[in-house]
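Of the protein chains in this complex, one is absent; all others appear in place.
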Amino acid sequence: MILNQFLLLAAVLFSLGVYGVLTRRNGVLVLMSVELILNAVNINLVAFGAFQDNVQGDVFAVFVIAVAAAEVGVGLAMVLLMYRNRKSIDFSEVDMMRG
Amino acid sequence: MTEAFLLAQAVEFDVASNIAFAIISIVMLYSAFKMVTTGNVVHAALYLVIVLAASAAVFILLGSDFVGATQILVYIGAIIVLFLFGIMLTKAQLGDDDSVASEKRSMGALVGTLLFVVMAFALVDTFGNDEINFGDPEPIAFTPSTVDASDLPTPVREALFISADAGEVELTQAQFDTLEPEVQRRVPGAEVFGNNKQIADAIFSQYIIPFEAVSVLLLAALIGAIVVARKE
Partner (left out) sequence: MFSILATEAFEGSFTTEANVILENVWLIPLLPAISFFVILFFGKRMPKGGAEVGIAAIGLAFVLAILANVAWIDHRDNFDGPTQSALTGLIEDDHAEDDHGEDENALGTTLTVTDTTAGADGVDEVVDVDLAFTEAGEGEEAHAAIAVLKGTDWLTNGGIAFSVGTLLDGPSVMMLFVVTMISLLVHIYSTDYVAGDRRYTHYFAFLSLFSASMLIFVLSRSTLQALVAWELVGVCSFALIGHWWEEKPNSDAALKAFLTNRVGDVGLLIGIIILFFASGGHFDYITINEMALAGEINQTALTWAAISLTAAVMSKSGQFVLHTWLPDAMAGPTPVSALIHAATLVTAGVFLIGRLYPVFFIGYNIEGSSINGLSLIGAITVVGAGLVAFVQDDIKKVLAYSTVSQLGYMVMALGVGAWTAAMFHLFTHAFFKAGLFLGSGSVAHAVHSFNMKTDMGGLRKFMPTTHKTFIICSVALAGVFPTAGFWSKDEILVGTGGFGVGSGSANGSYDLMLVMGLVGAALTGAYMTRAIYLTFYGEFRGHGEPHESGKRITVPLIILSVFAAGAGLINLPPGFITGSLEPWQERFFHFVEPAAAYFPAISHSVPSYWLAVVASAVGLAGPAVAYWYYFIKVDGLAKQTGEKLTELPNGLVANNKFAAAGHALLKNKYYLDHLYNDVIVASVKGPIARGAIWFNKVVLDGFVDNAGKGSVRTGKFIYDSIDQGLIEGTVNGSGKLSSQSGQGLRRMQTGKVQQYAALLFAAATVLAGIFIVFI
């Protein structure tokens, strides 16, 4: 197996994740798309670990999984807060970030 | 074993795993695509499960069983449940979530394609056809021991010509060495580790500080999530 087949798979996954983040209106779906991005990164890490024949890639992938869990927790809490304040989690309605 | 035999085995292994990879990646990319386009929120979560399971399969294909197992436990076991909770608590319509503006869609598609093209160019340019060399498997460690013949798995008994009612038998290193690797793994007393041992060593020695930092991060995220989400 060549390295690039994994890396390109991860690249496609990453791009799909970005697409999801940019287009989904539902806050939960945006967070799910972020998980796709993180997963693509994990595939890269593990693939490089196998390529270099060491375990560092695996170790970092495990760390990324842990961080992803933290991210989902905080992200969902924020979505819940947004829901409570606006009765909606539609990101396209959020336009307060205007200077 | 001759050189040709080894090569043939390697090629065979490669073909098999490439077929596996093709199936996994097709399933994964299809699910990922459906996940980011489907109008149904719950379906999207289920597609995400498939993507995550597929990437766990990719990890196992790459020889990282531990990461694969963690992926299944943490992601599919915990994170997806969180997402489903999130979907339910926010009372998102379980039906279609279609009305995504077309201009937004083309914007996302443009950025995503651009991103992929740049990354693909960089990857092909840098790594070309570099092979992943899985290396020779390390010899399996074995401690000679005395076992009851009936406890031995059938392939081991057959290879060593031991009958099931032979009572206590002593297994020696010389006997062990004659066995095929697949059979060796099944001998009681053989130490079978993937790279789990090395990962454990790495996490708890070289990467102990990042490990602790991650645990503090999890704690902070826990507190943060409670503070953000609780009702005043």
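Read from first to last, the chains carry the letters A and B; within each, the first residue is number 1.
Following the convention adopted for this analysis, contacts are C-beta pairs under 8 Å (C-beta built on N, C-alpha and C of every residue); 3 or more make two chains touch, one makes a residue touch a chain.
On a predicted model such as this, the values are computed, not experimentally measured, just so you know.
Which residue, A:V18, A:L38, A:A61 or A:V74, contacts the hidden chain when the whole complex is considered?
Checking each option in A:V18, A:L38, A:A61 or A:V74, the one touching the absent chain turns out to be A:V18.
Could you tell which one of B:L73, B:M88, B:L114 or B:A166 touches the chain left off the display?
B:L114
What residues on chain A make contact with the chain left out of this view?
18, 21-23, 91-92, 94-99
Name every residue on chain B in touch with the hidden partner chain.
Touching the missing chain: residues 103-104, 106-108, 110-111, 114-115, 118, 121-122, 125.
One rule holds in what follows: only the chains that are shown with their structure count from here on.
Centroid of chain A to centroid of chain B, CA atoms only: how many Å?
That pair's centroid distance is 18 Å.
Under the touch definition given earlier, write down the residues of chain A that touch chain B in their complex.
That would be residues 1-9, 11-20, 22-29, 31-33, 35-36, 39, 42-43, 46-47, 49-51, 53, 55-59, 61-63, 65-74, 76-81, 83-84, 89, 92 of chain A.
Help me check something: in the complex, which residues belonging to chain B touch chain A?
Going through chain B, the ones touching chain A are 14, 17-18, 21, 25, 28-29, 32-33, 35-36, 41, 44-45, 48, 51-52, 55, 58-59, 62-64, 66-67, 70-71, 74-75, 78-79, 82-83, 85-87, 89-92, 97, 99-101, 104-105, 107-109, 111-113, 115-116, 119-120, 123-124, 127-135, 195, 198-199, 202-203, 207, 210-211, 214, 217-218, 220-222, 224-226, 228-229, 231.
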